[in-house]
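With one protein chain held back, the other chains of the complex are shown just where they sit.
Let's turn to subunit A:
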């Protein structure tokens, strides 16, 4: 079942002589439960693509359809609600709210929707991510790896249609990186979570089901792995 579909996405920055094409007619389709790695050199357009898929940025041209909704036509408020319910975002620098406890950080998408968390699911996530004992801590009291786990927990709490991870291991040591990738794989396998992972690390990309390579804003290869 197709969960994400991009048609002719183009993203231009600037105007006139300084115009830069970040994405150039990108078409992409992702099935539910797929774990896709998007790889490419720095400046190839992979982060731009992720931002557009996460509805934090809009394409200059083209359509992005997630679970039947064309997110390129949403206004600011609709896009925010869509992000809250359908997209989980994980950044390289965690982006946790420094003044909130880890528990509140994780529950925030639900709290924004004034929904009560499913306690069982919450415990399952924090348990499997190994942060159950750090829920009352503030982000700066946790290591980088723990903070990233909390960020992953937050991205999963709403059972999003798609989880987008932008270099989630880029700021971590090898051991923590390994653990984070394992956890993403686990959630993909156990929760049937669709994941798009951006990385420039080939080894990490090889852990996924499919590798999409971007160069100069274009998809140059799309390789499914056994």
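Simple rule for what comes next: a residue touches a chain if its C-beta (ideal position, glycine included) is under 8 Å from a C-beta of that chain, and two chains touch if they have at least 3 such contacts; residues count from 1.
By definition in this document, contacts and distances are computed from a predicted model.
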Write down which listed name, "sulfate adenylyltransferase", "Glutamine amidotransferase", "TOBE-like domain-containing protein" or "ABC transporter permease", is the UniProt protein name of the chain that is not shown. "ABC transporter permease"
Considering the whole complex, which of A:96, A:183 or A:211 touches the chain not shown? A:96
Using the document's definition of touch, tell me which of A:45, A:109 or A:217 contacts the absent chain. A:109
Touch rule applied to subunit A and the missing chain gives residues 51, 54, 56-57, 76-77, 80-85, 89, 91, 93, 95-100, 104, 107-109, 111-113, 140, 154-155, 158
